[in-house]
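A protein chain is absent from this complex, but the other protein chains hold their places.
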Amino acid sequence: MTPVEPLLGRLPHLAYGGDYNAEQWPEEVWREDVRLMREAGVNLATVGVFAWSVLQPRPGDFEFGWLDRLLDLLHDGGIGVDLATATASPPPWLTHQHSEVLPVAEDGSRLWPGSRQHYCPSSPVYREAAARLVEALASRYAGHPSLVLWHAGNEYACHVPACWCDVSAEAFRDWLRRRYSTIEALNDAWGTTFWSQRYSDWAEVLPPRRAPTFRNPTQELDFRRFSSDELLRCFELEREALGRLSPGVPVTTNFMGFFAPLDYWRWAQREDVVSNDAYPDPSDPLSPMRAAMTGDLMRSLGRGRPEQTSSRVNWRQRNVAKAPGQMRLWSLQAVARGADGILFFQWRQSRAGAEKFHSAMVPHGPPEASPPWREVVRLGADLRRLDAVCGSRVRADVAVLFDWESWWALELPAKPSSDLRLMDQVEACYAPLYRANVTVDFVPPSADLSGYRLAVVPNLYLVRDEDAERLRRFVAGGGTLVLSFFSGIVDESDHVRLGGYPAPFADLLGLRVDDFHPLAAGERVTLSFRDGNTGEGELWSELITARGADVLATFEGGDLDGRPAVTRSAFGQGAAYYVGTRPDQASMGRLLAAAAAEAGVEPAALVPAGVEAVRRHTTGGTLLFLLNQGAGATEVSVAAGGVDLLTGEAVPEGTWSLPGRGVAIVRLEGASPG
Amino acid sequence: MTPVEPLLGRLPHLAYGGDYNAEQWPEEVWREDVRLMREAGVNLATVGVFAWSVLQPRPGDFEFGWLDRLLDLLHDGGIGVDLATATASPPPWLTHQHSEVLPVAEDGSRLWPGSRQHYCPSSPVYREAAARLVEALASRYAGHPSLVLWHAGNEYACHVPACWCDVSAEAFRDWLRRRYSTIEALNDAWGTTFWSQRYSDWAEVLPPRRAPTFRNPTQELDFRRFSSDELLRCFELEREALGRLSPGVPVTTNFMGFFAPLDYWRWAQREDVVSNDAYPDPSDPLSPMRAAMTGDLMRSLGRGRPEQTSSRVNWRQRNVAKAPGQMRLWSLQAVARGADGILFFQWRQSRAGAEKFHSAMVPHGPPEASPPWREVVRLGADLRRLDAVCGSRVRADVAVLFDWESWWALELPAKPSSDLRLMDQVEACYAPLYRANVTVDFVPPSADLSGYRLAVVPNLYLVRDEDAERLRRFVAGGGTLVLSFFSGIVDESDHVRLGGYPAPFADLLGLRVDDFHPLAAGERVTLSFRDGNTGEGELWSELITARGADVLATFEGGDLDGRPAVTRSAFGQGAAYYVGTRPDQASMGRLLAAAAAEAGVEPAALVPAGVEAVRRHTTGGTLLFLLNQGAGATEVSVAAGGVDLLTGEAVPEGTWSLPGRGVAIVRLEGASPG
Partner (left out) sequence: MTPVEPLLGRLPHLAYGGDYNAEQWPEEVWREDVRLMREAGVNLATVGVFAWSVLQPRPGDFEFGWLDRLLDLLHDGGIGVDLATATASPPPWLTHQHSEVLPVAEDGSRLWPGSRQHYCPSSPVYREAAARLVEALASRYAGHPSLVLWHAGNEYACHVPACWCDVSAEAFRDWLRRRYSTIEALNDAWGTTFWSQRYSDWAEVLPPRRAPTFRNPTQELDFRRFSSDELLRCFELEREALGRLSPGVPVTTNFMGFFAPLDYWRWAQREDVVSNDAYPDPSDPLSPMRAAMTGDLMRSLGRGRPEQTSSRVNWRQRNVAKAPGQMRLWSLQAVARGADGILFFQWRQSRAGAEKFHSAMVPHGPPEASPPWREVVRLGADLRRLDAVCGSRVRADVAVLFDWESWWALELPAKPSSDLRLMDQVEACYAPLYRANVTVDFVPPSADLSGYRLAVVPNLYLVRDEDAERLRRFVAGGGTLVLSFFSGIVDESDHVRLGGYPAPFADLLGLRVDDFHPLAAGERVTLSFRDGNTGEGELWSELITARGADVLATFEGGDLDGRPAVTRSAFGQGAAYYVGTRPDQASMGRLLAAAAAEAGVEPAALVPAGVEAVRRHTTGGTLLFLLNQGAGATEVSVAAGGVDLLTGEAVPEGTWSLPGRGVAIVRLEGASPG
């Protein structure tokens, strides 16, 4: 094993800790907090996320004394600090003096203070006030020895993904002018001959406010692009100030998984560290799969540190607590999939405010009586045994293509079926791979696919010319592609690609889709596979004419009886599978297994159902994570044997028992270095 | 057979075609379009429906060159033109310069541009701008040889049935002043002693805006009347300009079936041709019945041409495609029930905008690969064989009374049961008649009923004195009446008619309703019929005291045990049936069959279930339409034999097979001329 490469230069281990909203507590509690942090093995505290009104109680009046004392105390306790820029929730004086900072909803109703994130992303007043605060913080704390990381803003777009006010309208027009240059180009892109929407002047252009019926879809799509960019601009203004005044300290903000409003591909490029908020619902049996999927996305976006809860959130209808061991299990799952740190919201559970029933590392009652606290302490000890993980990498032979712009365009209204939700199709592809322990990366449509054997493309409704061409080249060069229905339908302006669906892929797939036949609610269609299996399709069917493709399955019964449902087409040196419906999970599993076998893709380990397996590779070897997502023990075996990092004990070559919700992290013997 | 009487003077055949939004396409596509139109037998294209922003790109600047070229091209191709006035969607410059044109919702929120129909119906600015455009179009194209028909506006009230802005408030006051003359009369009509609503001045009167709880029902009812009238005034302003500048060319606008916001009885009087948009849902098994019902309404309003789709709309949650043959079947069903033309939305499927996934005659892909296109071509050929249909008439012995004002009043809140929806009761009456192939007309309450044998009156909650009297005279003169519950309850001001429900019909029916007993959700009540049958009632029951009526069925069990549920009363030379609940369909079928038999009403043909039969009569003979709404073939027979217009072949006297979704149009031999 080579020396570890820690996530954060100043931290020698995996990061561990949480949001520490110390301003909610008297200073005497702070000393107890540091003692408990040390007991739990905490080495990183995120400080000041919502402290603006305390840091700057009046417009010209900064109060840093308490923060000085807090950072010194943490430093003395050996706790690194992730210092927040505190800009996520403007203080009352700002919105009182400048009510135009308040965002306006689509229906023209203003959003008022009282919660958080009540600012128009395009507001110059907000941006200037935020910049002044960031500059003051960066100037003062750039050299503080506790400072490990900057946390800019917080959960951008969580509650206010967009603003429809007049200030935003003007900013939208500016953004459109930069995109289109001329009003004629905008008219063409937006297809304004439809419904008499042709603009004669930029001044006539508006955000998609409440309207009598379906709005112009390209107007909506561009407004989604604009809104993601406007918040990114807010982030960048902070990042620029931090880079200028606190050079060398990395900057992050927290993502929120597969979060629709923000194009994280664009955002991740500006992040030094990718952070994620992960709150899988303990009452949902799909949570482990979804958590794995999110972990894979975050790893694909960059190296991450997830935020989570110790037991129970407070914002669902019913907030079920995590089962014993589940917090540890899911934390180590995140590490398995690429996280180099585990951070909680939050360190100490609040007494007051809207999140006081959100569990934290330190509960309302005596910690020693709290099972979650005992698990927090155990996890801290576990993480200290995982220095070998720092800087190791997960590698995948499978790329799942995921695109925010296509997501936005797909889920605009007035489609053949409004039940088309991208995440349903992504999960339909991801879940069988997850169950087979086939590790995947997520990639944007612009990705270089040359490092992958298999590309899975669920429902890529919108595709650019060059990205479609990139997929063709991937297959031509020997790659295997699985493409699902209603892909390649429109260009980046949401204009239909004419000439027969899916126009940019028709020759690659060796077929043409002559009409869409979305299924009625609850309707199922029978699939008859050439290999003798039968299955069911839901949500969608279509009239496919094979023009060279092999037909792997046909629809059975109904108006499409005998017509192709699933096909495979040899193309260049590779092969392209096409799926014209959403098959049941067993059928989809067989189909993806066949494609994976054809592509030469292997699982991370052969283990019983319910055990999740992932590998991280270091320059010195391979770490195999085995995570038992079930509540009962199960027998596993690892071909080569090795050492379990969590126990320090040898792992035998034969079969051994992994307890319910148990984890083994095996440093494999004889595995080839990565 | 006598010479045909075509729908439109300048068209020698049934009209066939669709909306042609040519401005969405480059001119080189236009020539291809004309070629395809000729291939499909198209003879009418609706042009310019949403072309305002292209026709008048800036306030003072009209651009007609492209339209000149388009109309010439169509004329050269032998295609007639239904020229739209293009006023349904104001251009961006108009609402930018005059934001007061934008409508305001009930909650005070403005509706913005971005879709269509974003105008306040009472706006003088909108009306003047629309008038200028109509005058320019009418002046320029009045004499164009392609011009067959004017299409004013489009789908009036589709998205904005009313506006609550201050301009509308002023217009509402004007309308009320004309209706009531004095504020005292308004106070009396609106019952303003209730809840302290007495007005001292006209200026105090407002539209029914968002209020703390139930609003004044007469205020709401008058606002519905006003809103229908205001849009009708918009239509009439266009019609006046067209009549002045383009005399002799008929004018239409498109209705939308049983569409609540507009009183089509009032509208139809101002239409030269009644047009209808018909989009039955292929996934709903009740669609054939509902399409028949709509066809009967449109025929009752005037002579029609339906608009439809070739395969699939895009505005439902899931837009199921039509089955093979279904488009042709439902088109010929419309013809059977009185349509003299078949028009589609739209000719060529859009590339961009909010309707790009709405199927069209010409699809996105190559037409020759599209089954819907092949059906479009086949239907065009079929329609050319049906010149004999032009100008023929459907005759009915049964009138179903239908009234928009009563509909509005019934569905205002705060009723004994808010689940009372008029269309449910209408369908409960219509469906058994439809299944029995008994042809019906819809009539307004002011209709002369002397030509009918049977009148069916579902849930006529509001009735005027003179209309109640008309029904009494109909029965007294020998007619048969079937009246359902909660009828005759209020007058035109929505004031309860005192003296015992249903006051204006109590003597006619020989009974009194002493209390309403609406059923709880899901509750059913047993009906015991004198003829030994039993049945069930849903939704409603009531405490009936027979005062001369024969009791045909009683309620069984519960608090109404043994009390009358269905009665028959001899009155003058006729008879009046009363139904004090909503019986199951089998019971309702038996009841209507008995009433029809008593009235001497005959079905159009005796054919197996699933086969729809309607007759059209010309001066020279009778055309019997047989439509197999099922997917499988079925055996039918026609007493007299004849010739099938679609095949030109003789129809034998005995039994023969009608294929699934097949149609025969039999010119009957030996049938007496109409």
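Per-chain numbering from 1; labels A and B assigned in written order.
Operating definition for what follows: a residue touches a chain if its C-beta (ideal position, glycine included) is under 8 Å from a C-beta of that chain, and two chains touch if they have at least 3 such contacts.
Since the model is a prediction, treat every value here as computed from it, not as a measurement.
Q: Looking at B:Gly77, B:Pro217, B:Gly365 or B:Gly621, which makes contact with the chain not pictured?
A: Within the whole complex, the residue contacting the unshown chain is B:Pro217.
Q: Which candidate, A:Arg31, A:Arg69 or A:Lys356, sits in contact with the chain we can't see?
A: Only one of A:Arg31, A:Arg69 or A:Lys356 touches the chain omitted from view, namely A:Lys356.
Q: For the chain left off this view, which of B:Pro247, B:Gly499, B:Gly632 or B:Gly648 is in contact with it?
A: The one listed residue touching the chain not shown is B:Gly499.
Q: Tell me which stretches of chain B touch the chain missing from the display.
A: Missing-chain contacts on chain B: residues 107-109, 190-201, 203-206, 208-219, 413-419, 493-496, 498-501, 512-521, 523, 543, 545, 559.
Q: Go through chain A and note every residue touching the omitted chain.
A: Residues in contact with the chain left out: 21, 23-24, 50-54, 57-58, 86, 88-93, 96, 103, 105, 109-118, 158-160, 283, 311-312, 314-321, 323-324, 349-359, 363-366, 369-372.
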